[in-house]
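Every protein chain except one is present and positioned as in the full complex.
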Amino acid sequence: MSAVAVALRTRRRLRGRAAVGAAILVILVLVALLAPVLAPHDPNAIDPSRVLAGPDASHPFGSDALGRDVLSRVLFAYRVSLGVAVGSVLVAMAVGIPLGLLAGYHGGWVDSLLMRPVDLLLALPALLLALSLIAIIGPGSGVALFAIAVIYLPILARVVRGSVLGVKGEAYVIGARARGVSRTGCMLRHVLPNSLGPAVVQASVLMGFAIQIEAALSFLGLGAQPPTPSLGLMLADGYQVLQQAPWADIYPGLAIAITVLAFTLIGDGLRDHFDPRGVSR
Amino acid sequence: MSALLALRDVSVDYGPVSAVRDVSLEVSEGEIFGLVGESGCGKTTLALAVMGLLPRSAQVQGGIDFQGEDVLALPEAARRRLRGDRISMVFQDPEAALDPAFAVGEQVAETIRAHRPVSGREARRRATQLLTEVGIPAAERRYGDPPHRLSGGMQQRVVIATALANEPALLVADEPTTALDVTIQAQILALIRDLRDRHRTTVILIAHDLGVVAQLCDRAGVLYAGQLVEVAAVERIFDAPEHPYTKALLAALPTRTHGRGSLPVAGGRVPDLADPPPGCRFAPRCPVRMDACERVPALTSREAGHVTACWHVEAEAAA
Partner (left out) sequence: MSTRTRYIAERVLLAIPTLLAMTVFVFLLIRLVPGDPVQTMLGFRATPQNVATIRHQLHLDEPLLTQYIDWMKGLVHGDLGRDYVSHAPLSELLGNALPVTLELTFLSMGLALVIGVPMGVMAAARPGTARRLTDGFVILGVSIPDFWLGTLLVLLFAATLVWLPPSGYTPFTADPVGNLRYMALPVLTLAIGEAAYIARTTRGAMDQALGAPFVTFLRAKGLAERSIVFRHALRNASVPIVTVAGIQFGVLLGGAIVIETLFGLPGVGRLTVTAINQRNYTVVQGAVLVIATLFIIVNLVTDLLYGWLDPRIDAGAER
């Protein structure tokens, strides 16, 4: 098969992936938003008669150690986890993209000044950095959101910077300058929109990771604090009753896995269109 | 002299695209045979067909007899044994041919080890010897250099050393000098001729530059759009070309005999190989086309050793 045919087939497959990922994500977001409507029971309702009861018609995901409905709990916990994951990456984008744009566009001492501290953040393993911040500020889902944003800010900044470095040398940018557009105007109107592609791809992938990190932090007891629900907390509780009631552990984990899958598929699929040069990771 | 390589009605198709159509020719032992034609005419495809390096999607028909044996009928394992041992190939871009992660000397040595039961030390010694033979100074020291440390001309010499490592009977050189500077070009060509003289290697030299063919080859074949149109000794090709396409090629060469003005150019364009003309593929552009050209002309000869595929030439000779 010719190289062209292979490339076209790959393209189609990737677009298919992105579509599947997007479809899953849309469903998940709807589920998260509509949790109060969809949940069959009150997630906090303790029911001694249903302690560790298995899945059945009225409780499709079973019940946990306090007789609470796992399905309802998963729905509400999912809102928090997804919210933190998406929110943290959005914050990281809000700070990281301008940083990367300025550093890449101006270069020289501005680049060093902005990117040095950013690079230092990358010197620590991600989870460790998050834990350090939580050690200083104290646990909580808000802190978790902040910490995750701090972890992913450098990655987004670097991706945008790399992308900008490529775009700023393009003919249409130089042409704009030749037409008399100011440096800032050029940066904002020409360079920025064309550099965002890889950042979008990266952000998508990072949202998938972010939900995993949020779950990990909550699992360790350092993220969302009860009564705020979180999938990580559910996993920690579920682990305690693993043998007697595996569903308390399986369903929250499944929710996370499906979410990561959706984001990864979208990222992979978008990569072909938005990031042909593979600047993102 | 016996025919070392004989192509019998070889055709190569990539799905609907007919890259090579019914090519038959013979290459005698010890000669340097030039295969000429413009880009896309099928020269490289033919070379790859002889080597057995065509992609799986290519359909090959006909017969390729090497030392009397039809290689197309051989299983892949047997063909692999021939490659690098009795038939070798040199490619156009030496930098693309060498593995950037390995030392140049090692790349020669591994070819030896792949086909001969020698020790690592012996292979290394022989490889160093070969590097010297192809004109690389201080071969011992340069043995361990990675390819990017060598100039283009040096890299091509390494590629040639690799190709000749096991004393092949046939060397296929696909535009070996196209990627090199003109001054280096002459050196490499001289090297090839020198090696042929010393080792009695038969060489098929593929080129789009007639000048190169003139310098080096004994005989030459002209390809157009996958069809073989003329084969003759090199002097005859230049002095007495028969086929209209060969004439057009020669006319387009800038020489002192041309007056001022533009070079004569054959009108029209190369046919689309997915939908080629049914007969002679040069017919649409040919200044002397006839109705008979709807059918493929056979290679016919008016003088010994000179064949041409053209109805017009046949008609003229009959008159």
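To keep things simple, chains are lettered A and B as they appear, and every chain counts its residues starting from 1.
Convention: contacts are C-beta pairs under 8 Å (C-beta built on N, C-alpha and C of every residue); 3 or more make two chains touch, one makes a residue touch a chain.
Computed from a prediction, not measured in an experiment: that's the story for all the values here.
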Residue of B:S18, B:T162 or B:T246 touching the missing chain in the full complex: B:T162
Per the touch definition above, residue among B:D85, B:E133, B:E175 or B:E230 touching the missing chain: B:D85
Listed residues A:V201, A:I256 or A:L270, member touching the removed chain: A:I256
Selected from B:L53, B:A73, B:A252 or B:A315 as touching the chain missing from the view: B:L53
Touch list for subunit B against the chain that is not drawn: 51, 53, 80-85, 88-89, 91, 93, 96-102, 110-111, 114-115, 146, 148-149, 159, 162
Where the unshown chain meets subunit A, residue by residue: 120, 123-128, 131-132, 134-137, 208, 212, 215-216, 219-222, 235, 238-239, 242-243, 246, 249-250, 253, 256-258, 260-261, 264-265
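The definition used in the following text is that only the chains that are shown with their structure count from here on.
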Subunit A and subunit B: spacing of chain centres that average the CA atoms, whole Å: 56
